[in-house]
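The complex is shown incomplete by one protein chain, all other protein chains being positioned as in the whole.
Letters A, B and C mark the chains in the order given here, with residues in each chain numbered from 1 onward.
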Amino acid sequence: MTHQHDTLSVGMVGHAFMGAAHSQAWRNAPRFFDLPLHLRMAAVAGRDEARVHEAATRLGWDTTETSWQALVAREDIDLVDVCTPGDTHAEIAIAALEAGKHVLCEKPLANTVEEAEAMVEAAERARAAGVRSMVGFTYRRVPAIGLARQLVADGRIGQVHHVRAQYLQDWIVDPEAPMSWRLDRSKAGSGALGDIGAHIVDLTQFITGDTIATVSGRLETFVKERPLPAEVHHGLAGSAAGGSGERGLVTVDDAAAFLAHFRGGALGVFEATRFANGRKNAIRIEVNGSRGSLAFDFEDMNVLHFFDGDDDSATAGFRRILATEPEHPYVAAWWPPGHLLGYEHGFTHQVVDLVTDIAAGNDPAPSFADGLQVQRVLAAVEASSQRNAWQDVPA
Amino acid sequence: MTHQHDTLSVGMVGHAFMGAAHSQAWRNAPRFFDLPLHLRMAAVAGRDEARVHEAATRLGWDTTETSWQALVAREDIDLVDVCTPGDTHAEIAIAALEAGKHVLCEKPLANTVEEAEAMVEAAERARAAGVRSMVGFTYRRVPAIGLARQLVADGRIGQVHHVRAQYLQDWIVDPEAPMSWRLDRSKAGSGALGDIGAHIVDLTQFITGDTIATVSGRLETFVKERPLPAEVHHGLAGSAAGGSGERGLVTVDDAAAFLAHFRGGALGVFEATRFANGRKNAIRIEVNGSRGSLAFDFEDMNVLHFFDGDDDSATAGFRRILATEPEHPYVAAWWPPGHLLGYEHGFTHQVVDLVTDIAAGNDPAPSFADGLQVQRVLAAVEASSQRNAWQDVPA
Amino acid sequence: MTHQHDTLSVGMVGHAFMGAAHSQAWRNAPRFFDLPLHLRMAAVAGRDEARVHEAATRLGWDTTETSWQALVAREDIDLVDVCTPGDTHAEIAIAALEAGKHVLCEKPLANTVEEAEAMVEAAERARAAGVRSMVGFTYRRVPAIGLARQLVADGRIGQVHHVRAQYLQDWIVDPEAPMSWRLDRSKAGSGALGDIGAHIVDLTQFITGDTIATVSGRLETFVKERPLPAEVHHGLAGSAAGGSGERGLVTVDDAAAFLAHFRGGALGVFEATRFANGRKNAIRIEVNGSRGSLAFDFEDMNVLHFFDGDDDSATAGFRRILATEPEHPYVAAWWPPGHLLGYEHGFTHQVVDLVTDIAAGNDPAPSFADGLQVQRVLAAVEASSQRNAWQDVPA
Partner (left out) sequence: MTHQHDTLSVGMVGHAFMGAAHSQAWRNAPRFFDLPLHLRMAAVAGRDEARVHEAATRLGWDTTETSWQALVAREDIDLVDVCTPGDTHAEIAIAALEAGKHVLCEKPLANTVEEAEAMVEAAERARAAGVRSMVGFTYRRVPAIGLARQLVADGRIGQVHHVRAQYLQDWIVDPEAPMSWRLDRSKAGSGALGDIGAHIVDLTQFITGDTIATVSGRLETFVKERPLPAEVHHGLAGSAAGGSGERGLVTVDDAAAFLAHFRGGALGVFEATRFANGRKNAIRIEVNGSRGSLAFDFEDMNVLHFFDGDDDSATAGFRRILATEPEHPYVAAWWPPGHLLGYEHGFTHQVVDLVTDIAAGNDPAPSFADGLQVQRVLAAVEASSQRNAWQDVPA
């Protein structure tokens, strides 16, 4: 809970890619938005003392801790921002909630449904004491995505018939790309499915305001073993058949695809892969409704394409909306029309929404329960792939 | 078989949309390509005498017949071009083959696997006598598609990991769009699946040189009954529950989606729909391989996008190849670079390839066996959808 | 004038690139459009007897002549279609008009303003006798261009402020590309300016319904001499300085650029070049008005982009209109929505419009006077470039 002053003191656990992105957001949100609370970047925690010091200096945190437990225990911290790999989310977040800290937890909420369920329970217990929690699906905060959701909510595309979504990357298409923790099931939980598939599950549910009811999926691992980098010979999932110790087994999916039915009747087609050669971070979403359609591609993230079926047929066509107008979500705080935002701005908007909700005593979205629901969709895809059958997602 | 002269006399059955497209091809192929046989547009058959006369005049056929049987029986006809709805393909094509005529049959080869099998048998019997047969998957003859196949065959994209294909239309998204034979299972066999899904099955197999081994699919009918146009009250699949006689049951799928494994290991994701609001005839194909990628969209049909993974990473990017260079398939016969071809040119190229093979005594592709194989994929999708399970495609 | 029957007999002079495109149009127009006159492809004229015979057979003309004079003299010819290089247009067209033949003349109308003026005078004299004439700016007949003109005429973009147009090709960017008649001023009149610049002058005036009043231009010849192909050593503009006879002087512009004021107040920026590496036939036109904007690129010729300033600002954006709907100009005669047309279809539409006007006794557009006006713009650009000053275009 927030102390009886108007400062929110933040402690962050982890300082790699996500830590840098979150720091940028905590640092910049108050510069562009009128926040109801003053932010203090109080502490960052990391296991290696030298590295966490360097990170604190570079990223702008006042102090450091070398264990997340120490950070969670600090009385001066109001909010814990969890930026570690998925296998540690549950333990840290639950401890923080129990210590009365608000929690922002990176996605995926956890590596298993069971962990996620425990986190939701902890969040609901804490909520009674005014403690807030949120899971970090930042792509929701891209203005073009927010506009998409508004248009659906306003009925501008009518009843949704089709949802198609792809998240395409290519960073391990080379079979000699080395093993990493992201390819190790014990650390990462899953591969493309949880890492990037989670985003398109969340985004399509967010945009349509609907949820996935049942899925038929397929996970694929194209390259089943990879060279071990010298320094990680020992933390990863065993060695290859030859026993030479030079290669590690890839224990997660390289790619995942699934069909889905949404509860409202839409037919979904999803694909997440790290093997789409030439596609670096292409999140593509298209939604077709009875009255219109929407299309988005993160490689051109400031643009939303909107087909308005009410336009007369001679002049109807997908409109290329540059979502940089003051009317578009979050945009008024930034630059004039036509001046593009980038990847990191979504994180800033996440901070804005979270801090606003904390100050107002509202529950932020997406909640841990929302994160759990995404997790259940992912688990259903995995089960479906194993069982070669459709799998329901618990409501 | 071809008579002992160098003229190929063609008789066409049906003169609606496909009949017009085929006529355009027979008429124009010799104007741009050096064909080994002289073409004669000898006869067109249709049931209504007045209408077939009008069609013959408009489309450029020398004579008319009011039954396909009469056309097939004519001694002066060397080749029968079947442009009727799918429920009549088997009967006409088999009769023509048995009469010693070469056959070009529109896709889908037939409405059922059984019919298609019978057609393949007839084609193989006729082949012994030098009679040729071909099924009309014309999109193969779009130059950008031919280029895509060449690049795969040349190894330019390496081993194929991903195939994603969509065929998107929107012509019945309005729930008050009326019933038609295309929505009646007894005439059309299936809906989006057979009508347009067949094309992306054929195209992706053609481009990759691979075949689909197993599928998990879902058929969907979003609008289950539709107003009957006055004139067809009686020919269609019964009337709606109310018994008023004003609405007919839609007995085919509005949309189909399926996952697939190719025999070579690629993961496929397919979608065909008539409910993609704002997409008129969007055939989109993307293929990701270990060495590169390809992407195509029929709404920009003269373009192939090619990512060459061998380019250095600072200057690599999808190349927008305008497939209008003389080096590209079929293009040298037409206009200078940058002067676009259209939808109908694929039909002309089909005539060129067919006539060339007939004259050379080669088997044209795609053969009836190829058409049957596509049919088997479609049947497997349908069975999978009914059984809620993966379904193998017989080899 | 048209004889007292309902057949229009056509004679074509020239059978190269333009001859092939025109033949395709004469052959196909009646297959898709209900024409008020029956067309007969009566004769084609060319100087080389063997080649003109081959062309007649290939392109579908009934008879041949080895001089245009013979063709013009034939009583059975109603219309002369002039498809020769620009230096012969005036002589042929005037003779044909004086012989009472309707004339379709390829663009540019002539190589000089003086010739074009004589042609206009001849056309006006002949008009009194019901003889029609038209200049062949076929790009006007691309459906997306026709739609653009309609939208301007309907006031959908308001008052026009900006016109920007580029015609980009690259076929002589290689300095070792050989000399040809198109690089010889005595044959071609000018280079990029007249060959392709003429098109964007006509198109922008057609779309806006306005005319160019004054220009400031610059012609550029980047490569001033080129290798002579063996067979043309003697017909071209002299030999290079060295006297070796191996290189010829390029006597036309490689590129032309000019600023323009339209009479209605719009500011125009034009560029035509054969040196835009990678651009094969890119005709790009953008028009900005007080109420909206239009954009077109021939490399995606079935599409018109339309910005409707009346859309609310949150959902405004350039609409990608696929100009393949039945409501769009010429389209209803062809294929269903989403089935693209190509380069050659503009020529077919030109035949349709011309024949319709002839039958109705109307004056076709663009008239010879329209062709002369374009010529005057080009001449003003050339004079401006020589004089380094703005140059008015006579009204």
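Going forward, a contact is a pair of C-beta atoms (placed from the backbone, for glycine too) under 8 Å apart; a residue touches a chain by one contact, two chains touch by 3 or more.
Predicted, not measured: the structure shown is a model, and the values here were computed from it.
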Touching the left-out chain: which of C:8, C:71 or C:157?
C:157
Which listed residue (A:9, A:64, A:133 or A:169) would be found touching the missing chain in the intact complex?
A:169
Based on the whole complex, identify which of C:90, C:316 or C:379 touches the chain you can't see.
C:316
Considering the entire assembly, which residues of subunit B contact the chain that has been omitted?
147, 151, 156, 305-306, 308, 311, 313-322, 325, 327-328
Had the left-out chain been drawn, it would touch subunit C at residues 157, 161-162, 164, 166, 168, 170, 173, 175, 216-218, 220, 222, 255, 257-259, 261, 265, 267, 269, 271, 273, 275-279, 286, 288-293, 307, 309, 316-318, 388-390
May I ask you to list the residues on subunit A that touch the chain which is not drawn?
17, 21, 23-24, 27-28, 30-31, 58-60, 169, 171, 279-282, 298-302, 322, 324, 335-345
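The criterion applied here is as follows: only the chains that are shown with their structure count from here on.
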Whole-Å gap separating subunit A and subunit C, where each centre is the average of the chain's CA atoms:
55
So which bits of subunit A are touching at least two other chains?
316-318
